[in-house]
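In this view, the complex is presented without one of its protein chains, the others remaining in place.
Now for chain A:
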Amino acid sequence: MWTYEKKLQYPVKVSECNPKLAKYLIEQYGGADGELAAALRYLNQRYTIPDKVVGLLTDIGTEEFAHLEMIAAMVYKLTKDATPDQIKEAGLEGHYTNHGVSLFYHNTAGKPFEVQHIQSKGDPIADLYEDIAAEEKARATYQWIIDLSDDPDLNDSLAFLREREIVHSQRFREAVELLKDERDRQKIF
């Protein structure tokens, strides 16, 4: 089961209302390499991965939900006081028409979240390489958003999330090595 902890993993502050930044950030909410995709990917793969890495997939998958909450907090803070004019200026009128200022799982182009964004191959090496690639893609996306953003408070939280992708990628690389070691030990000559 899961339990909720009533605090963010890392503080989220924004300098001012800025729906345009929210539009970029939603990529990490409902986009192909976003936090929802990450959480669902790892927590689904863990049932058939070798026991040695079940703990890692469980803990990283759970941390991804904490990141999803941070992205949601950012989008909420950037849009809660937005006027219809600011919404239009940010190119969010399509979102506003359907959802108001509520959040929705889609990417920055408005394409809804698709489960095809994630894979489950039932082959530990294939799955872990997919996970490493996903972390690297998410890291790159955070970098592009930081490049576009001129909000120093927001960029501090985004830099934290970018670093987490690097650590997760590193841990998944170690998991691959653990499984390779185990496989090599099982060979009988």
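Here are some notes:
As a convention for this text, a residue touches a chain if its C-beta (ideal position, glycine included) is under 8 Å from a C-beta of that chain, and two chains touch if they have at least 3 such contacts; residues count from 1.
In this text, contacts and distances are computed from a predicted model.
According to its UniProt record, the chain left out of view corresponds to "Spore coat protein CotJB" among "Spore coat protein CotJB", "Phosphonate ABC transporter, permease protein PhnE", "Cell division ATP-binding protein FtsE" or "NADPH-dependent glutamate synthase". Contact with the undisplayed chain is limited, among A:63, A:130, A:151 or A:165, to A:63.
Only one residue in the set A:55, A:100 or A:122 touches the chain that does not appear here, and it is A:55. Mapped onto chain A, the footprint of the missing chain covers residues 3-12, 53, 55-56, 59-60, 63, 69, 72-73, 76-77, 167-168, 171, 174-175, 178.
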